[in-house]
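Once you've had a glance at the structure underneath, I'll fire off some questions.
Note that one protein chain is taken out, while the other chains of the complex remain in position.
To keep things simple, chains are lettered A and B as they appear, and every chain counts its residues starting from 1.
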Amino acid sequence: MRPVLEVKNLKMYYNTRAGIVKAADDISFTLAQGESMGLVGESGCGKTSVSMSIMRLLAENANIVNGNIYFKGKDIVKLNDEEINKIRWAGIAMIFQAAMNSLNPVYKVGDQIIEAILAHEPNVTFEESRARVAELYKLVGLDPKRMDNYPHEYSGGMKQRAIIAMSLSCNPDIIIADEPTTALDVIVQDMILKEMAKIQKKLNMSMIYISHDIAVIAEVAEKIAIMYAGKIVELSDAVTVFKKPAHPYTVGLMSSFPSIHGEKKKLVTIPGEPPNLLNAPDHCRFAPRCPFATKECWEKMPLYEEISPNHFVACFHPQNLRKQVSKDA
Amino acid sequence: MPEVETSNATDVVIKVEHLKKYFPVRRGTFARAKQFLHAVDDLNFEVKKGEVIALVGESGCGKTTTGKTLLRLYEPTDGKITFLNRDVTCIHSAQDRKWLHSKSQMIFQDPFESLNPRKTIFDIVSEPMNVQNEGNLKQREKKVMDILNRVGISPPDTFLWRYPHELSGGQRQRVAIARALVMNPEFVVADEPTSMLDVSIRTQVMTLMMELIHEMHMTFIYITHDLAVARYMADYISVMYLGKMVEYGKTEEIIQNPLHPYTKALISAVPVPDPEFKRKSIQIKGGIGKAIDPPKRCRFYERCPFAKDICAKEEPMLIDVGEGHKVACFLYSKN
Partner (left out) sequence: MKSKENTKEVFESPLKIRMKLAWRAFKENWKIFSESKIGVLGLWIVITFAIAGFVVYPILASTVWKPTLSGMTSYDPVTGYDFTTMNNPTPPSWHHLLGTDPLGRDVLAQLLYSTPREFALGILAALITVFIGTVIGTVSAYYGGVVDTFFMRLADLVLLFPFIPFLIVLSGMIQIDLLRLALIIGLISGFGGITIVLRSQAMVVKVKPFIESAKVSGASNPYIIVNHIIPNVMPLSFLYMMFNVTGAIFSEAVLSFFGLLNIRMSWGLMIYTADTAGYIVGGNIGHYWWLWLPPGAAITLLCGAFYFIGRGLDEVVNPRLRRR
């Protein structure tokens, strides 16, 4: 099946006064129609930079230095502003971090969604778009009567649902959700995640979830990419990543996550702190924190390779590692 | 009727009886507040020396208000707080206040906001000693170095004269912990100390705190919205809902055998980092509201899938259902 989105060797750098920040360095992945993918990483690892590159919503000092982003065969990197505007919302929609706070408090929520539709589809009449918003409200589990309410009359979960409705308003092929549930309470988060997964299945959309919370990603994503310091270090289907993690960082993340189910396991900590991406080194960026690092890791950058079918890892010692882990256990 | 049995033992560090904290709800500029938000409503518990209690609940359940009221950042509306066998509900003299604050401390949620950006690390960590007039400069310096070393800021002398913005989030939270512990407090309230940190840093800070709690034999109240974190940190878990304590018990007992429908829902909603794990979920309705002059009934009534008639008429009391596991729900009352 032809992938709906293909990112190839994407490099997005920020030029700052202090030097070059390699926010996204050699990122490659594909996303098929109807597939949901999770992008996991700590703050500052470049996951938001990747999504901003896909949307071409780049800050003034940000450049796509290298690489291609193919959306339905068209290279987003090379499109001009007018063409990219057509793709935004209608092709790829985005739910921004803390988007629920971005609703304008002085306009009715329904009108804000209608405005988004009319801005992108000038042929649609007001009545048609209103009907469409009512449909969307039903889809995301909101009462269409609430369209004429103002944002302050919505609870946090309802606002987030409205934002999801807004992102669906132009029938996009892909939705990128950047930390869609971070500001929400556990119970509401659970409801929203279920709703999003349901809608995605129903509309056969592609979805990219971005989160720092590996448990949230495990709930919704079929495919998971683990990012560390501007690079994807491991990418595979969810089960492989969780059951047979190959990169030491992934292993560390899994075992440092406190779990509520099953036996209470001892928490394993990853020593040190994520590196500064400013003038990042040319060797493996995880080497300073890695318990398995060898001389090689401090000298070269490991290649991003397919170690088994559909399992990509950027590490010199993925095999070694598996033995060591089983020894520890 | 006391809901928590009174123990005579002197090892009770803090004891709370019928604690209430109401906030006036503003109605217009000139009108006097006629409505009150019941942020904490009739709370009873005690913490013994060396115990860690987690206050768990969603935002707006009153867990932070409880913590701040215990440390007297807020004046309690009603009730009694006994700290180290002294009544600290009403503090009148500056001396009493200094005594209380030399024995108790707080760790805040946001390490970016809880350190004054215009002070150096040395100023920040030594401030409690400064305020309490403890030791001379040399002694303070030594203590600051020791505690920084202990919390993993090393080598400490390279950090002393830096400003908070030069430190990473994890380091700042370590500094905040050092500041809280520099006076060897008996009792510490930690308000979501790890929720703003990254996963890998969070585990480091959690492990550090656990070590320090055991080492310094401190009494801890750990406020969190994350049951999984509470499971790792606490000996006891107390689940709060709209200002009320709905369930209390030993950590593993609460996690493995939750009784209150709200606790059940909360536990079932925690995402599991395992794609093959299928959670059994309990559907509860709507989101958390606000306890503004709540009617006299179970506060979970509107959302509870198991609500009975009595739940709408009376408020459930926190009752012991065996081995110190307490729950405030009519499903478990004997009559």
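We take it that a residue touches a chain if its C-beta (ideal position, glycine included) is under 8 Å from a C-beta of that chain, and two chains touch if they have at least 3 such contacts.
Source: prediction; values computed, not measured.
Of the listed positions B:K68, B:R174, B:H260 or B:H325, the one in contact with the omitted chain in the full complex is B:K68. Only one of B:S59, B:T120 or B:S281 touches the chain withheld from this view, namely B:T120.
Touch with the chain that is not drawn comes from one residue among B:S102, B:S281 or B:S333, which is B:S102.
Contacts to the hidden chain, counted on chain B, fall at residues 68, 71, 73, 94, 97-98, 100-102, 104-106, 108-110, 113-120, 127-128, 131-132, 137-138, 141, 145, 154-157, 160-161, 176, 179, 183.
One rule holds for everything that comes next: only the chains that are shown with their structure count from here on.
Measuring from the averaged C-alpha position of chain A to that of chain B gives a distance of 33 Å. Of all residues in chain B, only 58-59, 168, 170-171, 198-204, 206-207, 225-229, 231-232, 252, 255, 265-277, 279, 281, 284, 286-288 touch chain A in the complex they form. Partner chain B is touched in their complex by these residues of chain A: 42-43, 155-158, 185-190, 193, 212-216, 218-219, 221, 238-239, 242-243, 252-254, 256-261, 264, 267-271, 273-274.
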